[in-house]
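Only a single protein chain was left out; the remaining protein chains are all shown in position.
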C-alpha cells in the first residue's frame, strides 16, 4: 500500500509518501491510523486532531470507515487551500 | 432646444437631432411631445406608444413631467439593448 | 498604488480590447486577490427571429452612456468592497464571435468581485444607452429590449 502525505502532515512525517505492507486484519482507514500510531509516535501528532484530517482512498475523498486493501493508495492531508 | 432621437425613433423622424425653439408656454416633456405631434404627424407614430419611450433631459433619465427650458437637451429613445 | 479609493475606467470605443491587458491593470493593487470579469460576445444566431446574423451595428448616446455607467459603478461601490472597475463597450459594426463588452471588477475577496460584476452587467443591460441593429442578407432589425433583463434586476432589490 502507498500512503501519501501533503502540506504540514508531510513535514511532520518527514516524507511525502511511503510503502507499507498492510497486515491482513486491517480493513479500514481508522484501523490503519491506529496501526501507524503503534509503529511510530511521529504519527501521533498528526492524528491527534483526526477531525481536521482529510482522507483520500485511490484519489477520492473517503472517511475513517472506508474499506481499504493492500493495493490501495491512501492519502492524508489538511483542509485544502488552493484558489 | 436640441432634441435627439436614437434607434428606430431616429429612423421614423428621419434625423438624429434637431434644433427646436421652445414656445414659452411649454414647460415639461409631455407638453413638448404634444407640441411636436401638432407640428408634424411623423411624430405620432413614435409617441403613440408613449409607455415604451425613454426620455432623457440633459443626458439624465427623466419623465413626462420633468420640467424643461429652451437651453435643455432632450432625447427620445427606445429601451436600451447594449451589453 | 497608494490611493485607496476605488479606480474607475470607462471606455466606449470601436476597437477590440485585450482582456489580459485589462486584467493586468485591475490586478495592480497589492491588496487585490480576486478579479471577476464578464466578456460579452456577438452571437451568430438570432433565436427570436430564427435566423443567422451576419453583423450588428451598435449606436449609443455619447456623454449619457459614460455618466450612466459611472452611476452604476458608484452604486456598486456602495454595496461591496471593490478595488477597481473597468467597463469597455464597443460601438459601430461588429461580427459574430466579436467581443462586445468587458466588465472587470477586482476586490480583496472573490464574492464581492462576483456580485459587483454581476450587478454592473445587470444594470448596464437596462440603463446604459446603447442600441443594437442586427443585419443579415435581406434585412436589418433593431433588437428589442429583453424583459428578462428587467427580471434580472430583482435580485438586487434586497
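The first chain written gets the first letter, and so on, giving A, B and C; residue counts start at 1 in each chain.
The definition used in the following text is that a contact is a pair of C-beta atoms (placed from the backbone, for glycine too) under 8 Å apart; a residue touches a chain by one contact, two chains touch by 3 or more.
Just so we're clear, the structure is a prediction, and the values are computed from it rather than from any experiment.
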{"item": "Missing chain: touched chains present in the view", "value": "A, C"}
{"item": "Contact residue for the chain not shown (choose from C:37, C:51 or C:67)", "value": "C:37"}
{"item": "Touching residues (missing chain, whole complex) on chain A", "value": "4, 6-8, 56, 59-61, 75, 77-83"}
{"item": "Residues of chain C in contact with the chain not shown", "value": "18-21, 23, 27-28, 30-41, 43-45, 96-97, 99, 106, 108, 110-111, 113-114, 117-118, 121, 152"}
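Please note the rule applied: only the chains that are shown with their structure count from here on.
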{"item": "Intercentroid distance (Cα basis), chain B paired with chain A, Å", "value": "74"}
{"item": "Centre-of-Cα separation between chain C and chain B, whole angstrom", "value": "27"}
